[in-house]
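One structure is given below, encoded as structure tokens.
Note that one protein chain of the assembly has been removed; the remaining protein chains are unaltered in position.
Presenting subunit A:
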Amino acid sequence: MAATEAFVEADNAEAIITRIEHKSRTIDSLLKHSKPVESLQVRIPFLCHIFSTIKRVLIVIVVHIALMAIKDVGGLLSSLDPEYYDILMKYLYRGLSTGDRLTCDQCLHIHEKLTERAGLGCILRSLADTVNTV
């Protein structure tokens, strides 16, 4: 699990925790002053954001576990629908960004095979898309 923990950037996790603490204090303050509606207005979007962040982190962790478990890269790519090549490439770069030796070795190995299959355009698309990040 050490590798998976490394997958979640430390700075990001601390920032998320800080925001949770700050928002909790805001909600507590509104409730103390008998403003349940206002607290709800803060709580709901805050909860949505937390859930979406947790969901993103969980997906990254699950994908990482799946990537590390791959033994037959060629077989994987043969069976993978081409429309998922760009998404896989994004997760590979996410894995490469961790700097963890085992993760990078595996991601680099898959990167080589995926680039042979999907071409340099796949790399361009995964890097150029700054909207749909993983």
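Quick notes on this structure:
We adopt the following convention: a residue touches a chain if its C-beta (ideal position, glycine included) is under 8 Å from a C-beta of that chain, and two chains touch if they have at least 3 such contacts; residues count from 1.
We adopt the following convention: contacts and distances are computed from a predicted model.
The listed choices are "Pyruvate dehydrogenase E1 component subunit alpha", "Actin-related protein 2/3 complex subunit", "UDP-N-acetylglucosamine transferase subunit ALG14" or "Transmembrane channel-like protein"; the UniProt protein name belonging to the chain that is not shown reads "Actin-related protein 2/3 complex subunit". Screening A:63, A:88 or A:118 for touch with the missing chain picks out A:118. One chain of the complex is left out; on subunit A, the residues touching it are 86, 108-109, 112, 115-122, 124-125, 128-132.
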